[in-house]
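This view holds just a subset of the chains, kept in their places.
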Amino acid sequence: MDITTVVSIIAGILALFFGFIWEGGHPESLFEKTALLIVFGGTFAATAVSFPLSKLKMIPDALRHAFRKTEQDPYAMVDRIVDMATIARKEGVLALENMANELNDPFLRNGLLMVVDGTDPELTQQILELEIEGIERMREQQAKIFEAAGGFAPTMGIIGTVMGLIHVLSNLADPGSLGPSIAVAFTATLYGVASANLIYLPIASKIKTSNQEIVHMMELMLEGILALQAGENPQLIRKKLNSFMLLESENPRAKKVDVDAPKE
Amino acid sequence: MDITTVVSIIAGILALFFGFIWEGGHPESLFEKTALLIVFGGTFAATAVSFPLSKLKMIPDALRHAFRKTEQDPYAMVDRIVDMATIARKEGVLALENMANELNDPFLRNGLLMVVDGTDPELTQQILELEIEGIERMREQQAKIFEAAGGFAPTMGIIGTVMGLIHVLSNLADPGSLGPSIAVAFTATLYGVASANLIYLPIASKIKTSNQEIVHMMELMLEGILALQAGENPQLIRKKLNSFMLLESENPRAKKVDVDAPKE
């Protein structure tokens, strides 16, 4: 569970809500059931038309990934792969079967099991690369669904407001209610813009940025699995994976360690 | 018939409509014949200018594809191709002629008939790849027509509203009718934004996303046809096609089966 994401969504909604209360607004004037129906119903419908059912079914999985913490530490991963390479060198790859079955990460587990099974190295590489590309594409498509919703929501808000204004302006029997009625019409715009900018678009962005991290981690594992399968020297594997990590690590301290590492 | 698409468009229109009724609006105030003429006439005209007649004629075909369910299951397709490869190995490719003629999919049928006719493998591949690329381009151009309409519709709505306001403001003889007249002017904006976001843009998006699925399926068939023509081992064909499917299948369960498959 990525606490930052959940906390930030709630904090954003609270910032808007308490800003409104602070100004003296009544909470109930922010809740408008017709605007809810128009904005969320319309956004859902437009998004549902835009994608085939097979893609829409990925929404729960997409949400799970958006809120999931990418718990893996690349440095721990390098250590683990180097450990396994050491064992494989001493005792043969078959000794890895038990270790592999205990792994949580399905990608690393599958890859190791292919090594244990003696799969041809080229086939191993090809299958694992296809799997990485498949996951990358799937995440991008999940992000596109939320981007589409983030594009439709504000326009549904405008539709709701325009419909509210049409209603208000064509029934001016009671001019005293003009102000409150227009206020009600504006809640649709509020829902549309707020849901797009606090929920849909940030989630789409989160899926894309965390996708980069996951793909980079999978590429690191792939490098490790192939080096391990080739029976390379564990220290050489460490150097290789360390220099590979230069591409992503944001930690400047870590970077120095990497650059020094090849001098060992 | 892709029920999701049809149901979603209707649901979206109903969400807006009942949101309006629920608020107390009169249904008739949503129907404005002049706004209909301006928005739909203008959008159609602008779209018709943007494309040559040969592209405009594709609109009915584009709609048919947007609402058509991509009924094919890639796993069933793999099974079918493997079955045919088994027959071709035992009885020769000529035995496939009857099977081919019974197939619904014109791409697979044509491909198989080329195999049966003993067409040169390279020519087979070249013609089928050109056909895939031709269909891909055609779908993209169809999507562009709806994207163009989705871009023109809101501006036609604004034009309608501005013309309505010009009419209202230059005839203030009866100030009492000001409100209803402005309401009428706003219906043009409503038509423009709603038609773009509930119809044109989602359909454009649907054509593009289902295009991806169709093209992937055709590439799968192409792989299968070429492997079958080369007389490859049916089990090897299955492995090849399974690993090829890693790129698209959203079903995580299926993915595991694929990864295991090569270990058979």
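By written order: A and B. Residues from 1 in each chain.
Basically, a residue touches a chain if its C-beta (ideal position, glycine included) is under 8 Å from a C-beta of that chain, and two chains touch if they have at least 3 such contacts.
Values in this document were obtained by computation on a predicted structure and should not be read as measured data.
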{"item": "Subunit number of the complete homomer, 2 shown here", "value": "5"}
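FYI, only the chains that are shown with their structure count from here on.
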{"item": "Superposing rotation of chain A relative to chain B, computed on C-alpha atoms, to nearest 5°", "value": "70"}
{"item": "Where chain A and chain B are represented by their mean Cα positions, the distance between them in whole Å", "value": "26"}
{"item": "Touch list for chain A against partner chain B, complex", "value": "33-35, 37-38, 41-42, 44-58, 61, 106, 110, 113-114, 117, 119, 123, 126-127, 130-131, 133-134, 137-138, 141, 148, 152, 155-156, 158-160, 162-172, 184"}
{"item": "Interfacial residue positions of chain B with respect to chain A in the complex", "value": "2, 4-5, 8-9, 11-13, 15-16, 18-20, 22-26, 29-30, 70, 154, 176, 179-180, 182-184, 186-187, 189-190, 193-194, 196-198, 201-203, 205-206, 209-210, 213, 243-244, 246-250, 252, 255-256, 259, 262-263"}
